[in-house]
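What follows is a structure written as structure tokens; I'll ask about it next.
The complex appears here minus one protein chain, its other protein chains still in place.
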Amino acid sequence: MNASVLTTGTVVENSQIEGSYLTDGYTIRSWLLTTDHKRIALLYLGAITIFFFIGGIAAALVRFNLIVPEGLLGSAEAYNRLFTMHGVVMVWFFLVPAVPVTLGNFLIPLMLGARDLAFPRLNLFSWYLFMLGGAVTLWALFAGGLDTGWTFYTPLSTMYSNSHVVLAAVGIFISGFSSIATGLNFIVSIHRLRAPGMTWYRMPVFLWSLYSLSVLLVLATPVLAITLLLLVMERVFHVGVFDPAIGGDPLLFQHLFWFYSHPAVYMMILPGFGVVSEIIPAFSRKRIFGYKFVVWASVSIAVISFFVWGHHMFVAGISLYSAVLFSILSYLVAVPSAIKIFNWLGTMHKGYIHFDAPMLYALGFIGLFTIGGLTGLWVAALAADVHLTQTYFVVAHFHYIMVGGMVSAFFGGLHFWWPKITGRMYPEMWARIAALIMFIGFNLTFFPQFILGYLGMPRRYYAYSPDFQVLNVLSSAGATILAAAYLLPLGYLLWSLMYGERAPANPWGATGLEWQTSSPPPTVNFIETPVVTEAPYNYPRPESIAKQHV
Amino acid sequence: MSAQIWPLLRCWLLLLLLGGIEIALSYLPLGRALRPLLMIPAGLMIIAVAVGFMEIRRGSVLMRAFALGALFWLLILLGLGSADPLTRTDYPVSGVQVK
Partner (left out) sequence: MSSTVYHDFQYASPSHQAETAAVGMWLFLATEVLFFGGLLLSWIYARHFNQLGFDAGAHETKLWIGTLNTGILITSSFVYALGLAFIRVGNVRRLIQCCVVTLLLGLVFLALKFGLEWRNDFANHLFPAASDFKIIGAAQGGAKLFFLFYFIATGLHGVHMLVGVGLLLWIIWRAQRRQFCALYHTPVHAVGLYWSFVDIVWLTLYPLIYLVGSR
């Protein structure tokens, strides 16, 4: 049952690579000056893949160092620069952009039934800003890097660090404007470019998630911008608002920084929620359970995420009263996330489940995100946080969400929409193997870190007590498995571009407007503007499938 | 055309008036803690610009939603962000030279 009716024109069943956006211009100019959201999505995909591998190499070196208690790299300074590089690249140049700029850019107009985003030239400009910011940041990192951690705390960053703080801050500042432009484009597009008949409650959950994400992008990122500016001013002029010697407050930096960075972590995960919310109904052949709860949960997460930033500062010296307030609010923000988990489980219940690779990634997401989310509650408790903060417990907590959750969701989404984007099917068996290896490698890498943190191993230390070695070795071993799991998709996805089976318009039999156009789509997305007449996820009732399906 | 000009002129005069009031109020001997109340006339002037020159009431619901949203989040930043310094206990530090 389709969720839309095309007024004229046919749903093209066979792949149409020859007449698609991919072949609409072969010159470099047609790619670098494109305003087609689909091509821009691919430009971004190339960029974030490179950043992912740079951040990953930094992580590999970090884990390599931690194999022996004295630190295999032999240098605390080098170690500091490596974990900073890992954090900076992964946060700002992979996790925050990943799903929105690739899958979001590609799919939002398609899911809306529109021909492009509201501001296509702004979209292209945002890519250039991203590349410029990335280039400047990479220059900072390769010129020697910085040792402040991705969190840039003062006064180390402003007064004492002997590293490329200003350059890195400038790079991140520039890339922030890319985020703001993207978020603005998404919000305006979702409000203004919906196809006839597409009411808010007929939109797929992915659009609600990206909308919520975009609210975070446009409202939080400007605060990061001013914070970085103030930091650079202080570093350059040796006097600033964070300087206690003149009555300034180093905690002001942390408040401003986390006002952005806490919503930033929700920026990273909300698109993941959206992807999983598309995959699970498709591979359970069942409409999403509790649609309104799911979509309003995304919106509530976006709103409440702005109220909890102080939980990163419990032991920094903030007042007890504000700490209690932030702790309570942090418990509140967990509720909508938990609601979603139950919605996904409810969707699968009595569904007809297919364990294709996207579904494996989505299932992994549910498990790993749940662990990550629950452990967040532990550190949100003031008394527990006194012991757990700045230990590996926190590191494991956020990696369970970011890597176990978000990266799994990204790979899941990439596989799910790969046929739509490229017109090719990827090799299913290899994809399933990679998903399983990723799950195993991930848990081996990060579960020991919960224990390490609980036992007291501090984070960001290049050397540690010998008692912790076994767990560290397990973690580093896991990291090599994880690395293999990331390299596999790089291999077979690239292979599929040339030798993969041609994909039909709707290989998964999923609902959604994007599946009603050819794989890959033509430049204008739809030959005729679709008209939406039905609710989303309009899968037939499970009972009728069980009888039909062979 | 004059039907369009008059409202704009009125708004301009209102702004000058409010500005004058704001300056006059600043000469009152308000205590240090109360001085920030001078932001109230400033707030009124901002509303006047938004309504009179930016025509926020003529715009769509969406534009108003964005403006109000921005204001709401600004208040969260300033309000929740001030919660910490306003409730901190300052312990006296001895033997430290503050420049």
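First chain written, first letter: the chains are A and B, and each begins at residue 1.
Methods note: a contact is a pair of C-beta atoms (placed from the backbone, for glycine too) under 8 Å apart; a residue touches a chain by one contact, two chains touch by 3 or more.
Here the structure is a predicted model, which is why all the values come from computation and not from measurement.
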{"item": "Omitted chain - touching chains that are shown", "value": "A, B"}
{"item": "Contact residue for the chain not shown (choose from A:22, A:82 or A:118)", "value": "A:118"}
{"item": "Sole residue of A:131, A:239 or A:338 that reaches the chain not shown, by the stated touch rule", "value": "A:239"}
{"item": "Which of A:87, A:109, A:155 or A:427 contacts the chain that the document leaves out", "value": "A:109"}
{"item": "Candidates A:57, A:193, A:353 or A:531 - the one touching the absent chain", "value": "A:193"}
{"item": "Residues in chain A touching the chain absent from view", "value": "109, 114-120, 180, 184, 187-188, 191-193, 218-223, 225-227, 229-230, 233, 237-241, 245-249, 252, 255-256, 259, 524"}
{"item": "Chain B residues that touch the omitted chain in the full complex", "value": "1, 4-5, 8-9, 11-12, 15-16, 19, 22-23, 26-27, 32, 35-36, 38-39, 41-42, 45-46, 49-50, 52-54, 59-60, 62-63, 66-67, 69-71, 73-74, 77-78, 81-82, 85-86, 98-99"}
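Here is the rule we go by: only the chains that are shown with their structure count from here on.
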{"item": "Between chain A and chain B, centroid-to-centroid distance (C-alpha), Å", "value": "36"}
{"item": "Partner chain B, residues of chain A touching it in the complex", "value": "191, 219, 223, 245-247, 249, 251, 255-256, 259, 306-307, 310, 317-322, 325"}
{"item": "Contact set on chain B toward chain A in their complex", "value": "62, 69-70, 73, 76-77, 80-81, 83-89, 98-99"}
